[in-house]
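Apart from one protein chain that is not included, each protein chain of the complex appears where it belongs.
Presenting subunit A:
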């Protein structure tokens, strides 16, 4: 049986064909994976830029790094169950919540008085392993409408190594080149910093789709409207870099804090792909139920630490819109989560100390 076979004709051509097939597949794979395309805006680059701006704070989120876990529930009143078939909106259903109140920026030890914005992320636990996660901000519109523009904004706001502050010329150039930032800038000019996490409105900013029992889609945005009346940050609070957490604990010691979940329904033609544009004030607004927060806990050992508040973790009955920021947030939050859980795992194996958050 061990006859020596004669080599086939055109042996070099035959090996070349094999080599080409493998090389084409490998190159296509490398292209799709971004290795041949250094200009592509990847989640890696987005998070690297956040790290360039704020430094690497191991174990912490790369943005909205300073925050506090809160626990409570959402009680639906059934008012939006005709718009969305999500179980969370069934009349009378109480969904447990794990939330996080935070301030923007990558520094987990930042001064609470600095940023004009507060953020509120929520995870609603639903039956059948479903969840609804949302990450809202206390502002009426987002500064930019695309991931690329957001990345450019991050680059422009990189602190100067000398002054520790963003270069005003770069910021001015960015805003001049991005007229879509005008509504945000107009708001920021007059916005007052709140005295508390619990007395401001939070907004989803991005549009989403509600899908009703018949399969019909309704474009919506949602937000939280507090029961506590707004008061601005006081002079005394300005002196305390942690005044927001102090205030939160003091208020929760007195009793639970409440917000109304308000769903705004778009009219046909309202922009659903542009978070820089608010919808007209006369759009239908529905009070969907009450968010109650009962207690707060440090994020270092709190239940929100290991939650990635990816805005596209949605139950049946809620879906993303054509807003391009949603995909980018989902991709970038995931990269941030991968980095900080790796750091948590490394610190857990290298020491017996509690991993930080």
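To be clear about the criterion, a contact is a pair of C-beta atoms (placed from the backbone, for glycine too) under 8 Å apart; a residue touches a chain by one contact, two chains touch by 3 or more; residues count from 1.
FYI, contacts and distances are computed from a predicted model.
Chemist: Which protein name, taken from UniProt, belongs to the chain you can't see among "ATP-binding cassette domain-containing protein", "Macro domain-containing protein", "Quinol oxidase subunit 2" or "Cytochrome b"?
Modeler: In UniProt, the chain that is not shown appears as "Cytochrome b".
Chemist: Among A:42, A:79, A:158 or A:285, single out the residue that touches the unshown chain.
Modeler: Residue touching the chain left out of view: A:42.
Chemist: Looking beyond the chains shown, say which of A:33, A:55 or A:78 touches the absent one.
Modeler: Considering the complete complex, A:33 is the one touching the chain left out.
Chemist: Which one, A:143, A:302 or A:324, makes contact with the chain that was left out?
Modeler: A:324
Chemist: Out of A:22, A:114 or A:173, which touches the unshown chain?
Modeler: A:22
Chemist: Taking the full complex into account, what residues of subunit A touch the chain not shown?
Modeler: Looking at subunit A, the ones touching the missing chain are residues 1-3, 5-8, 11, 14-15, 17-18, 21-22, 25-26, 28-29, 32-34, 40-44, 46, 128-131, 147, 211, 305-308, 310, 312-313, 316-317, 319-320, 322, 324, 326-328, 330-332, 334-335, 337-338, 341-342, 344-345, 348-349, 355.
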